[in-house]
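Just one protein chain is left out here, and the rest sit where they should.
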Amino acid sequence: MTDTLTRPTPSGSPGPSPAPQRRLRASSSTKALLWPVLALVVLLVVNVVATPSFFDIRLQDGHLFGPLVDIARNSAPVMLVALGMTLVIATRGIDLSVGAIAAIAGAVACVHMAGSSAEGAFATAAVGCFTALAVCLVLGLWNGFLVSVVGIQPIIATLVLMVAGRGLAQLITDGQITTVNNDSFSNLASGFVLAVPLATVVAVAVVALTALVVRRTALGMLVESVGINPEASRLAGVRSRTIIWTVYVFSGLCAGLAGLIIAANTRSVNANSLGLFIELDAILAVVIGGTSLAGGRFSILGTVVGAVFITTLTRTVVNVGIPSEANYLFKALVVVAVCLLQSPRARAAFRVRRVRPAAPTSAPTSKAGLA
Amino acid sequence: MSTATLPTTGPSAWDRVRSYTPSSKYYPVLATTALFIGMFGIGSLRFEGFGDPQVFLSLLLDNSFLIVLAVGMTFVILTGGIDLSVGSVVALSTMIAAKTLEMGWSPYLAIVAVLAAGTLLGLLMGLLIHYFDIQPFIATLAGMFLARGLCYIISIEAIPIRDQTFSDWAFKTVNLPGGYYIGYTSVIALLTVAVAVWVLARTRFGRTVYAIGGSESSALLMGLKVASTKVGVYVISGFCAALGGLLFALYTLSGYSLNAVGMELDAIAAVVIGGTLLTGGRGLVIGSLVGVLVLGIIQTFISFDGTLSSWWTRIVIGLLVLVFVVIQRVATRRQS
Partner (left out) sequence: MTTTDTDPQTDGAAAPRPAPDTAPSAGVPVVEMQGISITFGAVRALDQVSLRLFPGEVHALMGENGAGKSTMIKALTGVYTIDSGRIVVGGEQVEFGTPAASQAAGISTVYQEVNLVTNLTVAENMMLGREPRRFGGINTRAMNRKAGETLQRLGLDVDPASVLGDHPIAVQQLVAIARAVDVEARVLILDEPTSSLDADEVAKLFEVMRTLRDDGVAIVFVSHFLDQIYEISDRMTILRNGRLVEERMVSETSQLELVKLMIGRELEALEQIDREVAATDSADTGAPVMKVLGLSRKGSLETTDLELHEGEVVGLAGLLGSGRTELARLLFGADTADTGEVQFRSERRRLRSPRHAIDRKVAFSSEDRKAEGVIGDLTVADNMLLALQASRGWLRPIPQSTRTTLVQEYIEKLDIRPADPQALMRNLSGGNQQKVLLARWLITQPEVLILDEPTRGIDIGAKAQIQATVADLARQGLSVVFISAELEEVLRLSDRLVVMRDRRKIAERRNDGLSVSDVLEIIAGEARQDQEAHPRD
């Protein structure tokens, strides 16, 4: 994902200072990842102190087990949702409806399987999942339509589906908690591939594929361009409507996949609670990962770290003996801390206290870092 | 709309009545009111007992907390902001009330504690939003997490309220002519609406709220008190959420961490359906009141019907929000 940033310039390039420029950027992109990674490390250290066996991973029946494996598995849904959210936020948007979409996806898949004559068959699970994703695609199209064609602010446009979506999910499940007995389906959450949890494999694969598509096609560049300077992009002929529409569709699909994993984990769907607050966790993951809510440059790797951080945080709270529900409190602190770190005004306020640098631009400090 | 001429000689009272057309700012509220009356009418025709005025009065009772929340939310949305924390603050308020009463505090002291907590939280969010340029969405998200987290710190289990004074308030009613009655909580909600109407229409603070929603930079250049007003609306919303929480505690006579999950969405929906522009600057508290009543009557409708399932409430609310948002969009686009 960040490879385009650090890819060396062609060797033949002349010019006075390409090398320092390149290193300067590399350092700034690692710097962006520094805080989330550092925070994650701190959390892990806290865990090890509380439970020395925290890093233990054992192989049992060819499957990996241990707290770290649990974290890897549990972070899959929020990672997927946050992945879609990253692209949406990069275009200066937001998608509040992902939780509702996840619930709908779970509902569609489970109701299909529960109603099928061959409830346990792999094909049933596959058809159910693909139907669910197709529905999510439509919902994403709907959000994208409201934002890019009708021109409603993203936060308001996606609010509509956020409000109505859970009602739709209940409509599909007829208000029941639908349970399914389909091993192929529940493997999505609890199965293993080559000793690694399947959910993790799916999430990582989608992340990797997205990173590849985003950086190998021009999508990433155009998304960032629209997010950084919409007017300049318009004058350069960027079809921002298509771009924006695409990211909402993608976000819908990611949310749907996350919903399937969550439903598979409980082997059931509760339209009221599936994916509740996941939109907030996802936004939090994106923000922690260093993508600004103001849009523009995004970091998929950062989002991954952010998602893992949030899952680890939940785990840590339990691990150190605080009731798990209190993790909201810590999330609140993290939100405030991250926002203050990103807020130019807060930074300026802190900077004033320090010794004033010779020139206020960032360039000299970075150069100093090279020396 | 053409520029009306300045009246040089005052028109007669009759002229004024005859030529009265409501100002365009009342259109959305009138539309919502018409919607409400229409639904009430259809309900009365279809179901026996629906048309009973007591049904209307119990709408006020059952939604008193939501009315108060929507009032606070209206202030925030009028400045172009949003407050996601209100649902959690309601839960926190019920918890604080229940816990302090359980600890033997006087009910009055408990009320003060609840209102102070909500107001303080609102103040903190307002300061974050204004002085650190943090988007309202994200700052109140932090507030939401914080309040919910504090609930669990107080207790994970539900705490019943057994205080006699509280129970008295909860069941006390004001009798109206014709054998009808209205609960104390409804009276408080309506009083809140009245105060808010006055503040928004008749005080400099209120007019500044509208000015900020119209254009914050213009408001600054006009020398208005933008900072204190912007922080102020979150303080008001925090206070209203706490007050709404008290009413909710009276309604359920217990405190529970999982109370009011997603209630912020209902409050936002009520404000939008009440005709307030989500981008700020236009809207009336009265509209939000009618918005809450519309939400309430949808529920009443569904419960009278018996065959419709409860989730239709959400779907219909979503559709109404959509319709209002699209109409707003079309209206503002035509203006610009």
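Each chain gets a letter, A and B, in the order it is written, and its residues are counted from 1.
Note that in this section contacts are C-beta pairs under 8 Å (C-beta built on N, C-alpha and C of every residue); 3 or more make two chains touch, one makes a residue touch a chain.
All values derive from a computational prediction rather than experimental measurement.
The omitted chain makes contact with just one of the residues A:Thr131, A:Asn229 or A:Asn272: A:Asn229.
Checked against the full complex, the candidates A:Pro67, A:Gly167 or A:Gly296 give a single residue touching the omitted chain, namely A:Gly296. If you put the missing chain back, the residues of subunit A touching it would be 5, 7, 9-10, 12-18, 21-22, 25, 216-219, 221-222, 224-225, 228-229, 231-239, 242-243, 246, 296-297, 363. One chain of the complex is left out; on subunit B, the residues touching it are 1, 3-6, 23-25, 198, 201-204, 207-208, 210-211, 213-215, 217-219, 221-225, 281-282, 335.
Convention: only the chains that are shown with their structure count from here on.
Residues of subunit A touching subunit B in their complex: 94, 150-153, 155-157, 159-168, 170-171, 174-175, 271, 276, 280, 283-284, 287, 293, 323, 325-333, 335-336, 339-340, 343-346, 349. Interface of subunit B with subunit A (complex): residues 82, 128, 131-135, 137-139, 141-146, 148-153, 156, 257, 261, 265, 268-269, 278-279, 309-319, 321-322, 325-326, 329, 333.
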